[in-house]
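Accompanying notes for the structure given below.
What follows is an incomplete set of chains from the complex, kept in their original frame.
The letters A, B, C and D name the chains in turn, as written, and every chain counts its residues from 1.
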Amino acid sequence: MTVVALAEVASVMPADDHHARLAGVTRVFGRPGSPNCVHALGPIDLDLRRGEFFSVVGPSGCGKSTLLDVLAGLAKPTEGTAEFEGRPIDGVPAGVGVVFQEDASFPWLTVADNVAFGLRRAGVDAAEVTRRVDYAVGFMGLKAFAGAYPAQLSGGMRQRVCIARTLVMQPRLILLDEPFGALDQQTRLLMGDELLRLWRETSATVLLITHALDEAAMLSDRVGVMSARPGVFIDVLETGWDVDRDSRIVSHPRFGDLTGHLWEKLRAESLKHMREN
Amino acid sequence: MTREGWIRLLVIAAAVGALEIACRTGWIPMTVVLPPSAMATSLWDILVSGTHWNDILVSLRSVVAAAVIAVVLGFLVGAVIHAAPVVRGAVEPLLASYYAVPTFMFYPVFIILFGVGPGAIIAIAVLLAIVSMISATLVGLDRIPTVLGKTARIMRLGPVERALEISLPAAMPYLFTGIKLSVAYAFIGVIASEFILSGAGMGYAIAYAYNNFNNREMYGLMLLIVLVVTVVNTALDTVDRRLQARLRR
Amino acid sequence: MRNALGTAVVFVVLLLAWEALHLVVANSSLPSPGTTLVQLVALFGDPDFWKHASQTSQAFAVAVVLSTAGGIALGVLLGMNRVAGTVAEPILVNLYSLPKVTLYPVVLLIFGLGISARIAFGIMHGLIPLTLFTMNAILQMKPVYRRSAAVMGLTPWQTSLTVVLPAILPEVITGARLGVSLCLLGVLIGEMFASRNGLGYMVMHAMERGDMPTVLAVALLLAIVALLLNAVLLMLDRAWRH
Amino acid sequence: DEISVTQWGTSMYGAPYAVAMAEGLFKKAGVDITSIIGSGGGGTTVRNLLASETPYGDVAIAAALAAQRQGLDVIIVNTGTRSTAEASLVTMPDSPIKSLKDLEGKKVAITSPKGVSEMLLLMALKAEGVDASKVERVASGGYVNGLTMLEQGAVAAAALIEPLSIMRAAKYRTVANYGKILPPMTTSVGITTRAFAQKNPDKLKAIIAGRAAGVEALYADPAKAAEIVGKAFKLEPAIAKVAVDNMLGPRMWSTGGFDLTEMDRTVDGLRLIGEVTGPVDWTKLVDSSYLPASIQGKK
């Protein structure tokens, strides 16, 4: 192995540094013992450091979205505890924003209204709504489309609308569930750069779920690799990139190394899984 | 049976039971609605005595004829319209508002065209039923994935082979939905025309019983229609569900 | 606009076919489109016609409002509760395909002769399609909409009003298009069978006297009204879908 | 108040009501009749009247009997019409059918099985000595439908009724005019519920009296009556005139008094079509106590 800069680290971190924490979290669907009971996730131990960019990769159905649901307060862990900013997660915590796997833009609202939707519901005053929406729409490169409806936009632009809608709420923890799943490689690259810029400017903590190993290698501070269902972390990889990075790092030799390393992990897991069945 | 199936059965049983009690205790006067048990015995008497077999046969024959004609004709019309997008754009708005016109109004016209008797009634029922078949055909042909057409070309199928072995089975689930609706509307059309206009059939028998204050017979016949429709519907639905299951991807 | 033109062309073609049929049949029971139009104009000058028309419109208006509100409410209720929806669906479908005319005696026995029986009958026809469409729209609505609402901290009430209803509106309008048509049909059939006024009664009465121009004039008028209603709903639909 | 009259607007049964309403005769008798609930005839009329607030109606005698048979508590309080002159059997002008005898082996259009049109046909055949089993009856669903069948040659003759037959007099040839073949018989009667009669005897009496006055006015000035009827039924004045005039001879409209022979004739007819099987006990059904005193005595 030629990987030099890689270091596998334990996921337990000093308490003062962590922003969100899962300890022994599992999630089981259906009544235990019943024939359609599914052990979907865990046990998971995860500490998200304040301000870090953490990516999760893993095979389909391994429980990535379930993990996100637990962090977002959309689902309760069956066992274990989930904390956000020191308090246990019970219901959707304030300060958490989510961008879902599917296109969640509301087709009956214009881009601007889509972005303003959450703010208006939250009772933010009109001037402030306008200010924040203008900023977010501009930041996401949608200025020319503020009055357009999602149906007039491409898939990538719609996903940007969803990101802007999350962004205006000024979340301290942003959870993204394969937000670029439907996009082509070129658009993903651009979106990745924008996401990095967003992360740097807001200094929020970001958890990104993706199935593209190279994307994870390119964007993250750390990459968590999950096993097949019930998903547990089989590896957490420190990438060692600068904060001031962008897609130029694809020409960095370490990018290839990281990608290769992630592929190897995945391959080993696949083989293990095949042998078990 | 599924849990929902049991609940459904329970709900229906409860409704029937409630009606029975409401009638028996006189909360609903017997002159208005009969208790279900009385409807059932009346139906039994009707079937055993055979007084209405002829009406039943007349109606069923008309329904079958109307459904078959509507399905075949509807498919052909749908296929033709599908092939001509210009015509389609013009016709589609008409299809949607079609049901508001009571087709029964054209009975006198149909009598001229088809003569008195089953002909005119079948024509009304066809008129009512054909639209859903046309719509279903349009939807079905629309929904054939283009990739199946490409596959047929890669396999170098001729146009007839392609229509019969690819297009038809691929559109079948949607076509069947149209068939199901056509049968339902054929029922509605035949029974309703008999009820309002004609001198024979189950619909007429109900109207006649109503006119002669024969509530017992009227409710017996109504129950018969409800049962026949339910049985036919359930049967078609089972097939429909099987076909639909293929589409669920 | 091009479509409207096409529809107009189809209309003209239908009229021509009608004229041709009239010439072929050569029977007073099938008047020509011209005669029918003349009769229609004559009807417009007849105060009795307006009495009947207003009776029908009243019953229809009430029935449409009630079946639309009821259908959407019932559909939302059943759609939000998966079990209730699965239990109810086959029952509703079965009711839908029942020849409801045969139940008209029961309606009369319960509601009596007045306008309420016709309204009830209109609702019987119009309610179920709307309920089914609304319910299925909710069942098939992208789950991510509700999840988004939850993440934004919306209450269930806010979610229903600001997310679920707008999301299913196109399907609701499609259901309403069918529901409105069937509602009108229900009211008319009710009038045809047992009533002393309304357009349905008028048609039935004209049929008994062999007055085919009146029958066809009213049928033509109804077709046009139904088309216009449908066009309005289609426009709403377009405006909403963007 | 609203009362029901069978085939209002399509047949001449209702003429006295139209006259009484137009001339204010009901008001004079002490009741305000504002409009009439019409219907297709038969049991529907009875159903309608049962559902309305003032359950009085002029209905076919068969419907009244059927209602009583099914246990509805109705009573007959006056006679309505007593002639079959408005009904006839017609054929095409060039048809070889000249008399009822010629119908043997042919098809005849009636409106619906067991209806009035079938009853009259059977009675007429019987009166003329024709074997009814050799005449095939076809239900057409309505008079106009029957005419269409006739024109298309599907039947040899069709039942018809005034004023339709007057409006189309030129197109068809009358084979039999039932009014000429059959003796007078009761065709429609006024009925009400026993409960209503007991609670509102005065109102009931007023309705019957008003109608009787209408009948008298009709016979007194037929021309004016025809005008009124024409307006109420939307008939051309000329046709209305003929329709009313045709009924004067046979004295179609009864002022209300009961004639048991004429009523039994109808029952005999109903037996022919199987509508009535057992004997009919008029005493249970007829209550003549609401008739105006002058008529009651006459008998």
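Assume a residue touches a chain if its C-beta (ideal position, glycine included) is under 8 Å from a C-beta of that chain, and two chains touch if they have at least 3 such contacts.
Nothing here was measured: the structure is a model prediction, and the numbers come from that model.
Undergrad: List, for each labelled chain kind, its number of copies in the complete complex.
TA: Stoichiometry (whole structure file, shown labels): A x2, B x1, C x1, D x1.
In this text, only the chains that are shown with their structure count from here on.
Undergrad: Going chain by chain, each one touching the next, work out the least steps from chain A to chain C.
TA: So the least number of steps between the two chains is 1.
Undergrad: Can you tell me which chain lies farthest from chain B, using the average of the Cα atoms as each chain's centre?
TA: A
Undergrad: Between C-D and B-D, which chain pair is linked by more C-beta pairs in contact?
TA: More C-beta contacts join the chains of B-D.
Undergrad: Distance-wise, how many Å sit between the C-alpha centres of chain C and chain D, to the nearest whole number?
TA: Between these chains, centre-to-centre, one finds 38 Å.
Undergrad: Quick one: chain B and chain D, Cα centre-to-centre, how many Å?
TA: Here chain B and chain D have centroids separated by 39 Å.
Undergrad: Suppose each chain is reduced to the average of its Cα coordinates; what separation in Å results between chain B and chain C?
TA: 18
Undergrad: Mind pulling the chain B residues that touch 2 or more other chains?
TA: In chain B, residues 31, 107-108, 111-112, 210 touch at least two other chains, as defined above.
Undergrad: Please output the residues of chain B touching chain D within their complex, sorted ascending.
TA: The touching residues are 31, 107-108, 111-112, 115-116, 197-200, 204, 208, 210-215.
Undergrad: Mind pulling up the chain C residues that touch chain D in the complex?
TA: Within the complex, chain C contacts chain D at residues 27, 29, 48, 105, 108-109, 112-113, 194, 196, 204-205, 207-210.
Undergrad: Tell me, which parts of chain C touch chain B in their complex?
TA: Touching chain B: residues 2-3, 6-7, 9-11, 25, 27, 29-30, 83, 86-88, 90-91, 93-94, 96-106, 109-110, 177-178, 180-182, 184-185, 188-189, 192-193, 200, 203-204, 207, 210, 212, 215-216, 218-219, 222-223, 225-227, 229-231, 234 of chain C.
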